[in-house]
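All remarks here apply to the structure that follows.
With one protein chain held back, the other chains of the complex are shown just where they sit.
Chain lettering (A, B and C) follows the sequence in which the chains are written, and residue indices restart at 1 in each chain.
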Amino acid sequence: MGLESALGEGFITTRVDDLVGWARANSTWPMPMGLACCAIEMMAFAGPRYDASRFGSEVMRFSPRQSDLLIVAGWCSYKMSHAVRRIWDQMPDPKWCIAMGACASTGGMHRCYGVVQGIDNFLPVDAYISGCPPRPDALLNALMTIQEKVKTEHSVLLDA
Amino acid sequence: MMELEQKSASPTFFKKHQESFYKSLEDKHTTLEFEDSDDPLNSRMVLNMGPSHPATHGVLRLLLQLNGETIEKAKLDLGYLHRGVEKIAENKTYQEFMPYTDRMDYLSPYSNNVALCLAVEKLADVEVPERAQYIRMIGAELARISAHLLWLGTMVMDSGAISFFIWTFREREKIYDIMDQLAGHRFTVSHARIGGVANDITDDAMALIKEFVQTFPKELKGFHSMLDRNRIFVDRNVDVGVVSTEKAIDLGATGPILRGSGYAYDIRRFEPYLKYDEMDFEIPTRLEGDNLARYYVRMEEMHESIRILRQCLDRLPKGPIRANDAKQAYPSKDEVYYSMEGMIHDFMMTDTGICPPEGAEVYHAVEAPKGELGYFIQSDGTGHPWRLKVNAPSFRNLQVLEHSLEGASISDTVLIIGSIDPVMGEADK
Amino acid sequence: MTPYIVLGVSVALLVSSAAIAVYAERRIAGAIQNRYGPNRVGPLGLFQPVADVIKLILKEDITPSAGYRFLHTIAPIIPVATAIMTVAVIPFGDGLYVSNMNASVLYLLAIASLGVYGITIAGWASNSKYSLLGGLRASAQMISYELPLGMAVASCLLFAGSLNVLDVAASQETWWNIIRNPLGGIIFIISAFAESKRTPFDLVEAEQELVGGFHTEYSSMKFGMFFLAEYMHVVINSMLITTFFFGSYHLPFAALWLPELSEPLKMALDVSVFLAKTSFFVFFFIWVRWTIGRFTFKQVMDLGWSRLLPLSILNFVIIASVLYFLEHALS
Partner (left out) sequence: MSNQKLHNDVYSDILAFVEYERGVTHPISVYRSTSDLTLVVPRDLLIETLTKLKEEHHFIYLVDIVGTDRFVEGDRFEILYNLIDLKQGRRLVVKTLANEDTPIVPSASAIWTNASWHEREIFDMYGVHFTEHPDLRRVYLPEDFEYYPLRKEFPLLGIPGSIDLPTSTPDQEASS
């Protein structure tokens, strides 16, 4: 480990971590789980005015196998929750999840028998967005939060 | 999603549901032809589309029995967005229920607000000032254009041209701006109030609406010139998903589907509400009943909406925007802030709300972009509805879809779904 | 020595041009849709493909539990391999080629028809119905368009009088084939679109119908290979269009006005002319993709078998007889 000692403890691993984090953060391909009204704002998020493509996230992959970021937009019913969970299980690691809107985050105004009161009952959520429905700016903000989170993760260091 | 159909033999959740759903595909024509002996090569395939599929417009689930790429039988499974708004309505006052209507047909929330208001007003016999009626009409027509724009974008996107979707979204953003100025939110507006509307049109909103009415016909012309003679688009849509007039009526089709099949049924003419009886507009109708006919009907409806908008802007009268009766409508904010009675009335309206006579029933429908949107309300004399039933046009049109899919190919399926234009939030209630 | 240098440079060029094409596609799509496109990663967002590739390599690789693991793994290699094999016979300039086979046109056609195996195998090995439908559509489509493509190429060979791509390229020094044989050129371009499975012929992956088509079940770099192969095929097909119909490395009517140049200068000119034409066609591919819709399967088959194929045969026969007549009239 001559190189390692010459460059200082953990130099290479942190550099690699930075590179990996940079790559993952700038190429988060969303899997749009458009359930309800928020899905329309999610389309606006990819549309001309808000333009998610600036962050490298306009490649909406509808196949869960190829996506990194699950955006659950809208209320999730009990019946749908199984499909959402299954899609989450089908996504390859590393993966992230945004709960878009009050309904996805907490059940929101739909406090009733059909709706799961927050998708965090069955999914690990990385970012919550408030609003009913949130404006696309808020979704961009959540995307940037995820990017920050990804950039500061230490995947290689933990492995070593 | 992809896994679901592979696990069809042994569903891992809602076992009974999945089994009966698959069984219903066999049972549809109640024959035993589904036996394996009839299909020794196993050439039939059951394809599960949805509930998460890019082209099912939300969470519609289709079960298709295929022969090659041709659909032999189709079954629809709804309810992936079911939350029970009708149950919620029984626990809310009439005004409290308004935001839920926004989230029913979330492509044109304004029409839904208006529909609920009109039903409650008819039930409780509330007189609405003229200016408010005009503002509602402006809102409802803008909502119609916005819903049809989204339909146009998604339908053309379903046929493969992705950019077109973005172009229609650019126009939608303009309507969002108007709604932002008019009602304070981009699209779930909740702008109508029982007895009037929340606030008057501001000068900014007025300027935006006028500009939109000026510029939009040009854009629409652009869309027309891009699609009307586009061979790929026309060839893909002509004679696809044909619904004959008799079939459409028998299946209870509504809105552009029924008009595309040749019957000029439009609630705005059939049972005029607001001021539509004073308006001069046409009901676009086509006889073919295929996808292309629905395309033309919707495109022409946008033209007519612009016409109605122009007339509304010309005739918009001055006056109050809300009924001046403390038992029937919220007082204005000025009253609430500066007078004791106003405040008490505001509390009373929020607390108990408007109380229609006991045992009264009403059905009132409006012509929402998707078709006839009706509210059936039974009152028990309190501020909460005893029973509120939403007659959702998407639910009815989906039933047409189930019957018109047979014989189509998979690539047609997405276009037929696109031209039926269901909103699952509304169909699933 | 030259062939090895050309080989190294051209393969490197192909791989990197695929990455550049990805970037270009996203920027051009942005421009068409009134958006910016990726602009945050590196200058002008140029490092976007780099980030994508690093991310894809580091993603978890999934094989469906009921899939056929071996075939599932080798399937993505096939389209990439065939794309790279194609550059072996394409002349980038006068004397700038990797190998000089005397039946290189046949080699090209053979390689082009191999690519579809990757897709069909991928569709089958995934054990998903969407993938299977995508794979089947791919094989049907490729077979249907191979024929008009072959006939269009054959009509070019009549002018060159040889089965060697180098001769075809050289024969266009004065008259480009697109001028001598416009119908063949159009048929070739349409077939090339179909062969590279781009809009309006992208029903193999038809996002709206089949989610991702044959690559629905692919993740990680296996998907990345398909993704890159698609763009490599775009570049390759642009090169082929250039080579067969748009004068290869020649400027228009070069023989009539271009003076004799020194060797290095000529080489630089040839290569840049060739690359400029190729880039134009890559742009054309992307432009079409983001502008028009997709055919249905029926339309594609209809166009292939009942329009393009008879037309291409007719075109071939007419050109052959005209040439025969001219030769006899002259002699």
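Keep this in mind: a residue touches a chain if its C-beta (ideal position, glycine included) is under 8 Å from a C-beta of that chain, and two chains touch if they have at least 3 such contacts.
Predicted model only: the values in this text are computed from it and were never measured.
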The complex has one chain that is not drawn here; which of the drawn chains does it touch? A, B
Filtering B:H17, B:K221, B:R315 or B:K333 for touch with the omitted chain leaves B:H17
For a quick check of understanding: of A:R24, A:R86 or A:R135, which residue touches the chain that isn't displayed? A:R86
If the hidden chain were put back, which of B:F216, B:Y263 or B:Y295 would touch it? B:Y263
Go through chain B and note every residue touching the omitted chain. 3, 7, 10, 12-17, 19-21, 24, 27-28, 30, 78-79, 82, 84, 86-88, 91, 122-123, 249-252, 263, 265, 270-271, 359-363, 365, 372, 374, 376, 378, 386-387, 389, 391, 395-396, 398-399, 403, 428-429
Footprint of the hidden chain on chain A, which residues? 78-79, 81-82, 84-86, 89, 111-114, 116, 121-123
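Methods note: only the chains that are shown with their structure count from here on.
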What graph shape do the protein chains here make by touch: line, ring, star, complete or other? complete
Taking each chain's centre as its mean C-alpha position, how far apart are chain B and chain C in Å? 44
Can you compute the centre-to-centre distance for chain A and chain B, using the mean CA position of each chain? Integer Å is fine. 30
I'd like to verify one number: the distance from the centre of chain A to the centre of chain C, where each centre is the average of its C-alpha atoms, in whole angstrom. 35
Which residue numbers or ranges of chain A touch two or more of the other chains? 47-48, 62-63, 90
Sites on chain C at which at least two other chains make contact: 29, 33-35, 207, 211, 216-217
Sort out for me which residues of chain C touch chain A in the complex. 26, 29-30, 33-41, 45, 47-48, 50-55, 58-62, 207, 211-212, 215-220, 223
Of all residues in chain A, those that touch chain C in their complex: 19-20, 22-24, 26-27, 47-48, 51, 53-56, 58-59, 61-63, 65-66, 68, 90, 92-94
Where on chain C is chain B touching in the complex? 29, 32-35, 66, 127-130, 133, 199-200, 202-203, 206-211, 216-217, 290-299
